[in-house]
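Handing you this structure, nothing more for now.
Only one protein chain is missing from this complex, and each of the others stays in its spot.
For clarity, chains are labelled A, B and C in written order, and residue numbers in each chain start from 1.
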Amino acid sequence: MKRIVHFIALLLCSLGLIPAQAAEPVRIGYSIAKTGLFAQAAPSQITAYELWANQVNAAGGLDVAGDRRPVELVWFDDESDPAKSAQIYEKLISDEKVDLLLAPWGTPHHLNVAGVVERHGFPMVGNTAASVAVREVQPGNIWFSTSAIPDRIGPELAALAKQSGVKSVAIIANVLPFAQENLQFLVPALEAEGIEIALNESYPPDISDMTGLLSQIKSAGVDGIIALSYPADSFLYMGQAREVGIDVSFEFLLVGPTISAFSQAFGDFADGIVTIGHWSPHQSKWSRAKPFFDAYVAAYEMNPDYLDTALAYMSCEILEQAVATAGLDRDKLRTAIASSTFDTINGKVSFEGVENAVTPTAFLQLQGGDMHLIWPEDIATAGFSPR
Amino acid sequence: MSLLTVRGIAKSFGGVRALGSVDLHVQQGETLGLMGSNGAGKTTLFGIIAGHIRPTSGDVWFHDRSIRGLSPDKVCRLGIARTFQIVRPFAGLTVRENVEIALLFGSKSRDGQDILSEKAMTVLAEVGLEAHAGALAATLTLSARKRLEVARAIATDPELLLLDEVMAGLNPREGEDMVELIKQIKLRRPLSIVLVEHVVKALTALSDRIVVLHQGEIIVDGLPSEVVRHPTVRSAYFGDE
Amino acid sequence: MTEILISPQLAFSALVLGSLYSLIALGLNLVYGTMRLLNIAHGDLIMVGAYATFWFFTLTGMSPLVGLPLVAGIAAAIGIILYFSIFRRQLSGTDRVERIEANSLLLFFGVSVILQNTVAMMFSGSPRAYQFLDTVYEVSGLMMTGNRLAILVIAAILLTSVVLFLSRSQYGLSISALIQNQTAARVVGINVSRLQFVSFISGFALAGIAGALVSMTEQISPFMGFPFTIAAFVVIILGGLGNIKGGIIAGMLLGFVEIYVVVLTSANFRSMLIYGLFVGILLLRPEGLLGKTRRH
Partner (left out) sequence: MTSVFSLAKMRFVWFLFAGVLLIAQVPSILGSYWTLIALNLMMWVAMTQSWTLFSGMTGYISLGHVVFYGVGAYVVASTFNSIPLWLAVPMGGIAAALLALVVSLPVLRVRGPYFVILTFGLAELVKFSILNLETVSGNSSRLLFGTPSVEILLYCMIGLVVFATLTTLIVTHSRFGRGLTVIREDEVAAATVGVPVLRYKIIAFTVSAIVPGMAGGLMALKSTYFEVLQVFNPIISFTVVTMAIIGGSGDVRGPFLGAVFLVLLSELFWTTAPQFYMILVGLFLILFVIFAPNGIAAFLDKLQISRRSG
């Protein structure tokens, strides 16, 4: 019920009854999808931003090349419309005159905003964009922290499947871009690994029952299932796969399992599900990982999204460390982000062009209610365990 | 050669027969009365002639061309106008605008707004509604609406006018006025009329000839004087044995 | 292929989906049929029902099934507020039906926006879910998850009881009469506005219950309602607006088409075929499958 308190506080704030932060704060702007198609994905990102801001302020403020200043988040609702998102960054930069920018949610928004930050020469560290399209973005003022890019996921996933002893797979894919991009690179990769594709079906985003699809998969008698799914259909898949009695050793869902609600809905049954993600609190090599996890759970009474929340928080850390050295000067900041190496909850991160050059494309598996990195070896926190 | 010829028109709605092979012809300039109890098929016949209803079989000729299956607006522009038993004025428009529309689309004339309004006023004068020209059609009394219905029909400058129970629901006085009105129209305009009416007095007063429809069949066709003497009609309308 | 087609598994899923469609359509039909209001906030009432159930369950551990009357009550309460604050005024007006329909479209659009964003503001947009009745029962090869079985049973009970109520009880008959013909109903001395009120809030209550059922199997979020609204409209149009039985049949039909089409063709064509079927049927039968032809 924290939410309600929160909501009342916000009401009072916006009515100006509660005085806002004092003392020359650093204003950090971003747009979020509070409403519309992506509204249910956005919180995973916002919570990261808010948590980070609170932590920084609690620690006496943001280190701006030496002197500490409080941070103030400035955001607007982009209604899940990428065009509106671009509009908002235009406003944040030219009207609101914010000092720093954080990224919006999702690939379409990132790509639209890329044009704006480029035009204004305003550096921004991206997070939740995952598409080969990011490579076409002209480098300079935007960087993508993610390593979950389809043309890398394909081969890696195929390799993981191979290593996990998968001989034949069934693939079902949402027709939306991210899933289709993955499909495009996955199929050849699987063939290269000599894994037979027994079934390959796409389905529309508003599919409301998968029994037919799953029955076909069941009768195909495969030992691996790769569902290139979005959150809603990941839920649908889980619930009905269970009913139909799907029983394979390797089960992969693209987007969904990292969401806290997912494990709440399926509990133990979700155990063994593999998904994309390159962060886990269990990786002891990353000293910041566990503290972040604990702080998040304490603040929001739920687990962070292992992919989006982690990415969002990483981008904050990168920005924080860059500002610490370079201050708010955009050119200095740009060079700092482009050249330095950062210590994040996801370990060391540095950029080449627009891409994260360090973090490997990795996979998570739900094991005993926890998310464990199972691929690649060097960052794995557990081995793959068949369902 | 007659103005309107109906040949073997039959119509059934979902198996229920409304009209069974009706033959009918209307001569140039004549007023034909159509008589018959409720559900005899009078309105259905009007609907078929005016193009609102597709006949199951049979054909309708106007002058020397078949108008079977033409859309109502084409039929109208060919010169057949009809009124509805339950009047349907353009409630949101003024009385004058109602008539203007009919002039604009029904008649072949293509006048500017001013001439149009003038013409509309003359038509309204003809039916005695000029006083209400500016009023919204929705606000009219029933008898006024019936007149508007007639005005709109004659404004399309028809050769054949189908009047569907224009007296229904009117009190005797209004009824007589309506009879008078139709007589006047008939005098002023070179048109033929088919008249559906329950009020036998009005029917006989106006018609040159009367046809009696009974359960979708024509049972009598003759001069008013003959028809009122016909046994079936007497039993049906005057309740004699 | 064929053994999949004849497998009871598909039939079961089709029944579950169909009964859900029928249920959400029923609520909408009651509101439209009696008042000619296009309730495009219907799905959002489902969303509210889902959230209420979720919170009851997570906070008090109350079983969604036990909570059904409570959730129905909440939805009905919203209905009551809306009826007295907005819609009674709308209906008392002497506007043409088209106007009422157009305006109701707008009013409910507003209501929808408000509901969605209030919930989003209070509970955030993040998806929620809970575990309930998810043991899988097997009956001679047919596997049924508890919560899906529950959906089927409850929906079936509600549908039959409403249909019986409308066709047997005096009160129900007068509602049907009202749906058939407003003016006639007035003439025969039926207290129209009271009946309208009753079916208005029953429509809302049914939406709430549908939401409770949905929440047992799906993730819920503040903006989950729209697809349900659409489904409901597709169904009641197919069944013929205001035709209660027609709506139920159409709902079932849609459920079966959806399930079997995926198997027979490809999942990829699912939405195309659903809407294709919908458009197609309307073109062949402008008044819906079981609608009566209206005269203009």
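Here is the rule we use: a contact is a pair of C-beta atoms (placed from the backbone, for glycine too) under 8 Å apart; a residue touches a chain by one contact, two chains touch by 3 or more.
As the structure is a computational prediction, the values presented were derived from the model and not from experiment.
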Review point. Can you list the shown chains that the hidden chain touches?
Key: A, B, C
Review point. Quick one: which of C:A11, C:V136, C:V198 or C:L282 touches the chain that's been left out?
Key: C:L282
Check your understanding: For the chain left off this view, which of B:D73, B:E118 or B:E226 is in contact with it?
Key -> B:D73
Exercise for review: From the listed residues C:L5, C:V66, C:I81 or C:V113, report the one that touches the chain absent from this view.
Suggested key: C:V113
Check your understanding: Mind pulling the chain C residues that touch the left-out chain?
Key -> 32, 38, 86, 89, 93, 95, 97-99, 101-103, 105-107, 109-114, 116-118, 121, 226, 230, 233-234, 237, 241, 268-269, 271-272, 275-276, 278-279, 282-283, 286-288, 296
Point to revise | Absent chain, residues of chain B that touch it | key: 50-52, 71-74, 76-77, 81-82, 84, 88-94, 97, 100-102, 104-106, 152-153, 155-156
Review point. What residue numbers in chain A mark contact with the hidden partner chain?
Key: 10-11, 14, 34-37, 75-77, 81-83, 86-87, 90-91, 94-95, 107-108, 111-112, 114-115, 131, 133, 136, 175-177, 180-181, 184, 202, 204-205
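The criterion applied here is as follows: only the chains that are shown with their structure count from here on.
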Check your understanding: Are the chains arranged, by touching, as a line, ring, star, complete graph, or other?
Key -> other
Exercise for review: Find the chain most remote from chain C, comparing centres computed as mean CA coordinates.
Suggested key: B
Review point. What pair of chains has the most C-beta pairs in contact?
Key: A-C
**Study point:** Chain occupying the middle, per Cα centroid
**Key:** C
Point to revise | Length of the line joining the C-alpha centres of chain B and chain C, rounded to whole Å | key: 47
Study note, to complete from the structure: Taking each chain's mean CA coordinate, chain A and chain C are separated, in whole Å, by 35
Point to revise | Interfacial residue positions of chain C with respect to chain A in the complex | key: 3-4, 7, 9-10, 12-13, 16-17, 59, 116-117, 120-131, 134, 136, 143-145, 148, 217-219, 221-223, 227, 258-260, 262-263, 266-268, 270-272
Revision key, fill the gap. Chain C partner, complex, touching residues on chain A are 1, 3-4, 7, 10, 33-37, 39-44, 172, 175, 201-204, 206-213, 215-216, 219, 231-232, 235-236, 239-240, 242-245, 259-262, 264-267, 269, 302
